[in-house]
Each structure stands twice: as C-alpha cells, then as structure tokens.
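Next up is a structure, given as structure tokens.
Excluded from the complex is one protein chain; the other protein chains are retained at their positions.
Order of writing sets the chain letters: A, B and C. Residues in each chain are counted from 1.
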C-alpha cells in the first residue's frame, strides 16, 4: 500500500485528490495537509467526505511529512514547494507537484512569468514534466520529482501535439482560445469569483500574459523541435468544471498543393493516441463537450479542416480538476510505483 | 455475473443506471432498450460513454428481453410496464421498475392521481416497495417485482420516517416543501425544460396535486400505522441534480410538557439509521446540501427543533438520479441477488 | 430635482439603487458613498455603469452628506445607521434605511436577533416601516425616516397579508418556506458565496433563527391584531436574483363548515391589491416564477387551496434587489416627496 500525503488538501485540486485516492486500491492517504484548517476534521471542510474521511487536517510541514510517506502531492501556490524542497526530502519520498514550480526548464522564464524568485532551481532539471501520454518513459521507479502539468496546458498541448510533432502545421500560426470553468480559480474568497460575479457572465482574462503560455510553448517546442511562440487566451465561463480549448493553425499543404484529408490527419492522431486509455478521439463531426468528460480522466479531442481558410480547427475538452490536476497526478503516481497507469482512474463521466 | 437489461436506457435515469452498472463487478448490461434510438450506438446518445459502451440500442421488447436476462430495469413512463407485465415475464426474470406502476397498493388511488387505468393490478400486491432501508427484509431472492421509489418520495419518507414510526410528531401537521434539480423532469424536449426557461428561475409546480403525494402518504402511513394526509409542494430549481426537502411538523411534547431535546430526537434517528450505509445523519447544526451528495447514493439528513413554534424542521438531501432512481435500483438488485447491498454503489460525492 | 446620496453604493443593493435612480426623471445622485472604494471611479467598481456614471466614490460620512442632499439611502450593515443617526442629521434630510436598524419596534427583540446593541433607539418609534402597499398613508412629506423592509420580509408579508388581516387563516399554523438567489448574500468575499460553492447546490440556512423572522411576525401581528409566531426557513438557490416564498396555513372554515372557494379568497386579495401597481395577482392555476419579475418592482402572488389538508398554499415572487430592496426604497422616496409612486419604477421584467 502506497502511503500518500497531500499538502494543500483543502483546495479544490486537493479535494479531488482525496476523492480519487479514496477509491484507489493501492494507496492510502495518511496526511491531509492544510494551512487554513489545521486540527479541524477534513469532513467539516468538505462535507461530501462525511463518514468517508475521518481524519483531521495536519499542517503543511513538508519535511516532517516526507519521512512518513511514499509520495507527497503538493497542491500548493507557486513558490511553496520551491521554497522548501531539498535533497533530504527527495531522498525520503517522491513528490508530485501540482504547482508550476518545476514545469519550466528555463528558470528565467519561470521567474519572468510568475514574478517570483525560484528558490531551488537545482531541482528543475531532475523534475519530469508529468504529461504521461508524452513523457511516459521518463516516469519510472527512479523518478523522484514530477512537475504535474497545468490544466490549460494539459488540454492545449495534448490537443495539438501530434500535429506539431509531425510538422503538419505552421506552428507560428498556432492560436489557443481556451475556456474554463471556475474551479480552476481555486477556493480563495475573492470578489471576482463570487457566484453573482461569475454566473451569467463570460470574459477573457490574462490576455497575452497568462502564465500557462510559456509552459505550452516549451512543451510543444520539444515536440516540434523548434521555437514555438503562440497566442493563448483563457476565458472564464459560468460552470464548475471543465476546460475546452479551440485551437487554430494553418495546415501545411501536401506536395501536390492540396490540404490533407480528415482521414490523413486522423491517422496521425491515431498513431499517437490510438492506444491511449485517457485520450478519446471522437468520431468525425462530433465536437468535444466538457460535460462528456466531467468527473473523469479523459481528454476528448477532435478537429475540423477548414478548406476555405486552409486552417485546421482543433478542439479538446477535459475536466480541469481530474486530467487537468488530480487525476493526472494519480496517473503519475501509478507510473512512479509501477502500477497499472489507470489504477483508481476508472472514472466514468457523469451526465447530466 | 448478473445479466441485466434496461428498458428506457436513454433517459436520464437509464443513463445513470448504465454509469453505475458499468462499474458493478457482478453485473453486466446486455440490453440497452430505447424507444427513440433503436439500432443507434448508445455512445452516440450519451457521448460520455464513448469507448466505454460499445453496444447499440435495442428496442423495448419486454417479453423478448425477459428470456435473456436475470433482471430488467424499467425506466419508463407510467403505464408502460403495467401494460405489458404478465406471469410469463415474471417467471423468467426479476424486474426493478423505476416507474410508479406498482408503488401504490390501492389501485384506485393510482388511477386517480395518475389519470390512467392500471392494466395489471394483479401484480400490485406482489410488488415490494423498494425503499431498502425500511423494507430490506422483504427484498430477497424470492422477490420478483420491485417498485423502486420515486425521487421526491425517497427523500421525503426517509427524512421523516423515524419520527412517524415512533409517533413523535403530529402527522396531521406534516408539510413537505421539496426542491429539485431539473434532471427529474426527464430528457423530453419540452419548452418548459429549455435552458433559458429554467436557468435563473424558480417556481413551485403541481401544488397540492403532485403524484408523489399519495406515495409518501401511503408509506408514512405504514410507518405510523395511521392515515397520513400531508401537503407536498415540489419546486423546480436551476441545477442538474439534487433534491432537498424541508419538512415541518409539530413535535409532540413529553409527559412533563417540554419539547424533546436535540439529543433525544437524534437518538431516535440513530436507532433507525445509525448503521445504514447510505444515510448520513449530519452533526448538529449542519444543514444538508445537495452538492454534498451529488453523484452518490447518500441521503444526508438533519433537523432543527424550533422551540418558539414547537415545530421540528427536517431537512434531507439526495441525488435524484442516484438514491432517487438508479442507485436505489441497483441497491435493490443487490438485495435481490444476495450481494452486498453496497456493491457498485461506493460512489464518493463529487465536489465542486 | 431631488438630490440623493447613497451610503453603501457599491454593494449589490446600492448598485441597484444607482441603476434605478439614473432613470428617475426627478432625482439625481450626488454622492456615491463607499467604505471600500473611496476616490475610485464608480464605473470601475461596476463596469456596467461605464459612460453612464462618471462620479468617483465618496466616503460614507453621513453627517457631511446630510447637509447636501434631500434624501439619503443607507444600504449599509446592521448597526451602521443606528450608530450615527442624530437629530441634526434628521433635521437636514430624509433617510431611507435599507438595513434593519429601525424596522423592529421592540428594541429588545432587535438586540436579541441581531446580537448588537441599538445605539439610537430613540428614533425607532418615529421610523415608518416602508412597506408602501400597507403603510402608504404614513409615508408623507412629514416623514423623516423610513425603515425599508427586508427582501424576504417584503415577499413573505405581502403574500400573506390579506389573509391575516381578514382573519381567514389560523396564524399559528403559518409556515414560510423561502428560497433566494445569491445576490441577497451581498458582495462580500466569503467562501460560502463563491461560484463553485453555490452553483449546482441548494441548502437551507438560518433555520429557526433567521433575523427576518421577527420582522415578519411583527408586521403580520399588526395586520391580524394578534401575536404571530411562525416558522421561517430561508434557502440559498443557485441564481443571481429572485425570492420565492411558499407559505402554508390552515384555512378557517366558513360557518357551514366548508372551506372557502378560490374565488372567495381571490376576492379578498383583490380587495387589498386589486389597484396596486406593483402587486400582480396571477390567474388561477398560474404559479409565480421569479424570472417573470426579474429586474422589476413587481410582486407576483397566487395561491392554491388544498382541500385534502384544509390548507392554503401561498406563493409570492419578487426580485430581491428591486422590490426587495432598491425598488421599494425608491417607491418610498417617491411617496416622501409627493411624486407618483411609480416614478422611475416602470421596469419591465426581463426574460429570459
């Protein structure tokens, strides 16, 4: 049985980790870390867990926790883990970090976009970017530190990856228009996240400046073996869960000058994702909808070729708290411990 | 492995049955009956089931189905099952009926409230009202026909049952004010259920005339061994899932003229529900919220004693598609086949 | 032109006052008081007012404001006005107080339910409870202080008033089950009002202890010339605006032992409300819906007689920010200054 600790267990992503791990047959949660609710019953913070979780919240003492568990999930603000991590901790336990601290390999890029100094850049190289479908081979029993990808980034990268990898689009034309439910904004008591401010409303935010941009660019850059600079625009939508990305790029033409067919592009997606448990390539003509993946670890993907403009329009949908956070974190844990990748993630989307 | 067929698999309750049974280790669905989608892939009707359910929809031929399966779930309109049921079918298979056809023992009451003639009243006596927490002992391997309770009724009855059973309230004062999400209205394409009609709106409906009224009265009447006539008012609320009932009744006073304490009443609830897996009696002061049970088979219950008025205010919350329909149906199936009652129902509520 | 000042202009009720007064031909707002946004442009706080309101927010200095305006609206927390009000202020200006400070005539009741000491009880007697349809004759050019009724109370009282006034129900059986949109909770950044906490959720709160209870009891007590003690249960519903009350009471029987007919009761409602501009008595069989009054100053009322139980079920719907707050405040202002009561309130409900 894997002993797991969670730092930040009372945020939305932390809560989702609890929901998933409680049904995981090979893991048990032994530490519900929370800065705000120390010594309070976890099930008073999340009443859905009443009679399911009997534990009280612990503090967020990473060093103490490291000695007691096999894996720590840090669902914490940017800079938290970077400020505390050291070799001693990493020699005791594995860490799956849901924050951005170790996602970006170039520390100056991290510091510029996040506006904070990185306190432990020495671990950035070691950290594996935990996008399992792409980096699976690097997530092994020897891996100590996983940088679990962001919600927007998971959706944005997976939706475009095969095309970038195979050089089928002009990456300089890539535009990602992303829409997210409100749980992505976290459980902090902020005016702009109040029900009456979000409900019946819609807006873009962080335009041309959102922190997930360099993460998407870096990973697609690895895929395409090139520099990627793209436009990423997140939007806030009045729903709890779900991210939908709509991506636009100019398709490269074939040698005969024609655009590729749906089937040709689809074959590329099948090549990369055909055997992936958590990526569903929808049938031609079916657009992904966030509701179809809610509560599950799936990413639903499809595309339309627009012959009038020569563009391909890509669409991807996932649950930001599952595949975009806690589900992917557990998927990484499974790989780290040599379990079946889908263990505990057999979550059927809930509709309606 | 229990072979199960579903008639009405493409309604919301039918869809929830599929979601639950797909994760049930002792049952498999062999028939997805649907009047509207015959020969279409089930996962095209409910895209969340893409790559999870590969079957196509069958027709709703009950007689043909009966010969192939161990149990049939009928998630069908009132009158459907009553119009088709016969001894031959019941000799082949068990039936869990999610409609109201066999819930009410007095056929004249059924016909009055539902406005249709009952075509097979001879089976009403045999049918067991499948409210497991109350009628568990009667749901056995010998039972052939289960009348699965309605969503409002399950919540209304369970919330008040211990008080009525023990004679602690004046049943003539009982009032049930119920609020429901919109999935209870079904998947029919009706104007009043359009998004723009329901969203940002709230209303009572079926005032003093809703069909679940006699069902609640009958069952509470059995509990109290008396005639129960109550007011039941359902309301439509802009959310997908969830029923909340608020019930009012005058508390009987103790011999010394005082009202009972919270603890005294709580002890009664503990007596009946203390060991129930799916009923959660919340801590004093905590009001049930529908979100805390969403996606699960739980009913959350609590109460407040209003010393100013001498009333007790009861509150109960459940997910109308789970404990109010499909979850309870599976709970009944488990009992019918001698399985653990909670098999396949280990569903943790999803938040947010 | 009436010069008006608003203290608390950046709360939801304050914002609605601005919306209404900006279209009022006989009033102008000269002071946008706000504790939190002093010196900031009002239209940066409420971007809907961009290019409509050019003013910046002032502080909430009541004494200074009193000298500059004809009327002050205080949309402030309980205790604020009571702590500042004095004879000098009242000699300069009229005040319409949207808080509860002067609604309850018995100061000990106020202090018990609100848990704070009342700092200026000497003005309680003078204050007129501004439920215009009932107290219209007392709201005149001589009135200096209006206690503007609460949102739940306006709806609860108006819905039951004719029956209590005429002694047609047993007031001891009166139960008010109220449901409210979330704007009633105000614009404070509280966890329980976050989108993800409220959306897809429903709960009762303040059960048997909500502060609007004594206000309803007092006013209905005046109507019935009797002591009224009732159950009032508010619920939070995932929508921005709207209150729906469902009220239950035992109807008194006629001398012949029969219950009154719909028409007989309706005639009573017509007697009191038939000429009221803002109360709409719906046609028999039509249930009030909050959406039908959204954005307007209407209260929609109807009822059903339940002959089985001998009860009458009353239903009332209003927009909590209009008739439940700002609209009613302007209605009071109109009366105070001898204007047409409906001036500026010709607001057609917006659907969908």
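Here, contacts are C-beta pairs under 8 Å (C-beta built on N, C-alpha and C of every residue); 3 or more make two chains touch, one makes a residue touch a chain.
Bear in mind that the values here come from a model prediction, so they are computed numbers and not experimental data.
> For a quick check of understanding: of A:40, A:120 or A:246, which residue touches the chain that isn't displayed?
That would be A:246, which touches the missing chain.
> Which is it among C:177, C:217 or C:289 that touches the chain not included here?
With C:177, C:217 or C:289 as choices, the missing chain is touched by C:289.
> Of A:28, A:59, A:111 or A:177, which one is in contact with the hidden chain?
Answering carefully, the residue with contact to the hidden chain is A:177.
> If the missing chain were put back, which residues of subunit C would it touch?
With respect to the unshown chain, the touching residues of subunit C are 12, 15, 19, 22-23, 44, 46-52, 183, 200, 240-241, 280, 282-283, 286, 289, 291-296, 300, 346, 348-352.
> Which residue numbers on subunit B touch the omitted chain?
Subunit B touches the chain not shown through residues 12, 182-183, 187, 189-191, 193-200, 238-240.
> Which residue numbers on subunit A touch the omitted chain?
Output for subunit A: 173, 175, 177, 179, 181, 196-197, 199-205, 207-208, 229-231, 233, 235, 237-242, 244, 246, 248, 287-291, 294, 304-306, 308-309, 311, 313, 315, 317, 352.
The definition used in the following text is that only the chains that are shown with their structure count from here on.
> Which of line, ring, star, complete and other names the graph you get from chains that touch?
Complete.
> Averaged over CA atoms, how far is the centre of subunit B from the centre of subunit C? Could you give it in whole Å?
Computed from C-alpha means, the inter-chain centre distance equals 38 Å.
> Could you please state the distance in Å, as a whole number, between where the Cα atoms of subunit A are centred and where those of subunit B are centred?
Going by mean C-alpha positions, subunit A sits 37 Å from subunit B.
> Measure off the straight-line distance from the CA centroid of subunit A to the CA centroid of subunit C, and report it in whole Å.
Distance between chain centres: 46 Å.
> Considering subunit B alone, which of its residues make contact with at least two other chains?
200, 240-241, 289, 291, 294, 352
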